[in-house]
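Missing here is one protein chain; the remaining ones are kept as they sit in the complex.
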Amino acid sequence: MSDVLIVGGSPSESSRSAAMLRLVEQWVRESGLLTRVVSIRELPAEALVRGDADAPGIRESVNALATARGVVIGTPIYKAAYSGLLKIWLDLLPQYALAGKTVLPLATGGSIAHVLAIDYALRPVLSALGARHVVPGYFVLESLAQKQDDGSVVLAAEVDVPLRQIVAEFVGAVR
Amino acid sequence: MSDVLIVGGSPSESSRSAAMLRLVEQWVRESGLLTRVVSIRELPAEALVRGDADAPGIRESVNALATARGVVIGTPIYKAAYSGLLKIWLDLLPQYALAGKTVLPLATGGSIAHVLAIDYALRPVLSALGARHVVPGYFVLESLAQKQDDGSVVLAAEVDVPLRQIVAEFVGAVR
Amino acid sequence: MSDVLIVGGSPSESSRSAAMLRLVEQWVRESGLLTRVVSIRELPAEALVRGDADAPGIRESVNALATARGVVIGTPIYKAAYSGLLKIWLDLLPQYALAGKTVLPLATGGSIAHVLAIDYALRPVLSALGARHVVPGYFVLESLAQKQDDGSVVLAAEVDVPLRQIVAEFVGAVR
Partner (left out) sequence: MSDVLIVGGSPSESSRSAAMLRLVEQWVRESGLLTRVVSIRELPAEALVRGDADAPGIRESVNALATARGVVIGTPIYKAAYSGLLKIWLDLLPQYALAGKTVLPLATGGSIAHVLAIDYALRPVLSALGARHVVPGYFVLESLAQKQDDGSVVLAAEVDVPLRQIVAEFVGAVR
């Protein structure tokens, strides 16, 4: 059981999207909340593609969501929307899987031209899943997240400051 | 090489969405155009989940798109949007993979309440892929598509007539 | 000054949309909160069309929003989206006019096929206005709101019960 589930929708472990999510997970943990991470790319691929919610690994991830009070949903923006990998996992969830939960949507993208994808593409899906309180999301421009040799990212100040603020608001809402 | 590529985004072979797409494929073929089918659920699952466009099977499906002049894109509506399975394949495509092609979006859903998902969720992604001519799509209410013992569907007249019309317009635009 | 501003985006005083909003205003008032109403159709038409935020009447309505903690936004669904009349008023507002406010979006429409317009069309605009907490909205099918001779509506039980619940949640969030 955890307070906050961190769901990663990037197909690549070494992506900026994944690294940024690890950073956010750390901030949430440092605030005193218990966290758990679901990296969708590490779930059984066959079961994801066939939509088998009962497969081992998949079922655990769905249960992890059920017991969390807050959810961070991270996705790269591809083709003007969330990743297919994220949606394939959301499709496995029960109809109102986000009911009563506080949700923080986070996206990364190569161009500021994709920033509206959070509100026009991702939020309607979160609403359909019954989310009661989706806090303001945040879009991180990839060029402002510099990758380090150890796989982590260092955020430019213009991203670091507002993102910490967004995460703090989310933590407050989960409490 | 084919004139029209039919892309199926349903995770289940036995779904109404898949059966309807087989029917549409037959109509397109009967009109004299050459067709080819990509059932995303039959592509290598690992490669889909990792976004590996160069994997065998995946690469073939992407090439099949490159040589087609028309594309039918079929998806069930889940959580107020296209299926994650469809999007995971669209994410693998080159940036302007639909440039110069005529596209027909088709969706199936359990409630008429999801009909706007074609225009609000699917079309913006098709636009991002460079589609020049997306003909009017069509939403089939599942209760109007009756499944038969052999896996096919029989459409109610109120669906059969307009859907044939939509497909005929698409065929005309591809020619 | 008021606790809750009720904003009506229907161009017709005698519409079901307007009548439903009067009902919701009454419920909010009965909960002990102070309410104020802006019927956009009654604001100076010239100033609305020219986008003149400083015109008398317009400025008052913008100030009324600034001091409210909660906002109910009611709109009929036309052409798959919110009314132009609502948007013309939203366009007059300062960039983050909804920052820090709790917002309840309510829509009416002739077909359940338009229900996604709240989440796909209206919510992104409310997000752009800086809304921090948009509670779940509600779509009232017009055939379930029966107009009375006195201009009021009587809601069918299947609408009345969930709508009261939605309004109660909103009132709780404003408090």
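Letters A, B and C mark the chains as written, and numbering starts fresh at 1 in each.
Convention: contacts are C-beta pairs under 8 Å (C-beta built on N, C-alpha and C of every residue); 3 or more make two chains touch, one makes a residue touch a chain.
Everything numeric in this text was worked out from a predicted model, so none of it was measured.
Interface note for the absent chain: among A:Asp3, A:Asp91, A:Asp119 or A:Glu142, the touching residue is A:Asp119. Which of C:Leu33, C:Leu48, C:Leu106 or C:Val171 touches the hidden chain is settled by the complete complex: it is C:Leu48. Residue C:Leu85 is the one among C:Val4, C:Ala68 or C:Leu85 that touches the chain missing from this view.
Although one chain is not shown, part of subunit B still touches it, namely residues 116, 119-120, 123-124, 127-128, 132-136. Against the chain not shown here, subunit C presents residues 11-12, 40-41, 43, 45-46, 48-51, 78-91, 93, 120-121, 124-125, 127-129. With the whole complex as reference, residues 80, 111-117, 119-121 of subunit A touch the missing chain.
The rule is simple: only the chains that are shown with their structure count from here on.
Chain centroids computed from C-alpha atoms place A closest to the centre of all protein C-alpha atoms shown. With chains reduced to the mean position of their C-alpha atoms, the one farthest from subunit C is B. Rounded to whole angstrom units, the spacing between the C-alpha centres of subunit B and subunit C is 38.
Centroids built from CA atoms put subunit C at 31 Å from subunit A.
In subunit B, the residues that touch at least two other chains are 80, 120-121.
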